[in-house]
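The other protein chains are all here in position, but one chain of the complex has been omitted.
Right after this comes chain A.
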């Protein structure tokens, strides 16, 4: 992990004027537990996310960080505890789940764009079918966000014709078209070439600058340092340590965190 290099990539003046954390609770997770069969993936997770927070979740693979954010929009079901998103409690009621999903945007490691639809159709599909926005209006919104992620000229191509970085930016634009109040990122840059990581991170930084509430599972420590207001370290399905980035990187408390940081920053 050439962390220094990434840090340099993302080092530009970040406009922090809009990055404000409010007192309003966006996500409240209490005593949440999850098992995959007999395997206890998430143990007693307690986490409160306030509106405007930018949280980076890191940890070794298998620590449950992806599973945690996938529970927030119910791509994974939790077996015990409560998750409340935007005041709506996640239950097994399908209507509730769809409602939450339409308010919470998500970007995946492998983009998960729809290969049989054009970029524009990828972006307008959910607004048209879920939000019942007229087609014309949905297309205008889509073009607005595609311009924002700097690929308006690719609108009529198919995902397979784009590079990985471009695809991930389309995926971000696709989520934004639903005008979500919270964005989840599940290792958005892990499947990308080093050259493309920067363009995706830049898009994410811009999003943060606009005050979006974000939860990112990522190994980009440069991004964590610059953008996050809170870094969470997970291991064995538990939150081991969380702190402001400066404290987290400069003065980690737990032995496990120290070991992890020395592993990923050490070379």
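Convention: a residue touches a chain if its C-beta (ideal position, glycine included) is under 8 Å from a C-beta of that chain, and two chains touch if they have at least 3 such contacts; residues count from 1.
In the analysis below, contacts and distances are computed from a predicted model.
Colleague: Per UniProt, what's the omitted chain called: "Peptide/nickel transport system ATP-binding protein", "Amino acid ABC transporter permease", "SGNH hydrolase-type esterase domain-containing protein" or "biotin carboxylase"?
Modeller: "Amino acid ABC transporter permease"
Colleague: Identify the residue among A:90, A:113 or A:151 that touches the chain left out of the display.
Modeller: Touches the omitted chain: A:113.
Colleague: In the full complex, which of A:15, A:98 or A:210 touches the chain missing from this view?
Modeller: Considering the complete complex, A:98 is the one touching the chain left out.
Colleague: Please pick, from A:73, A:141, A:168 or A:213, the residue that touches the omitted chain in the full complex.
Modeller: Result: among the candidates, A:73 touches the missing chain.
Colleague: Where does chain A touch the missing chain, residue by residue?
Modeller: 73, 75, 94, 98-106, 108, 110-116, 125-126, 129-130, 158, 160-161, 174-175, 178
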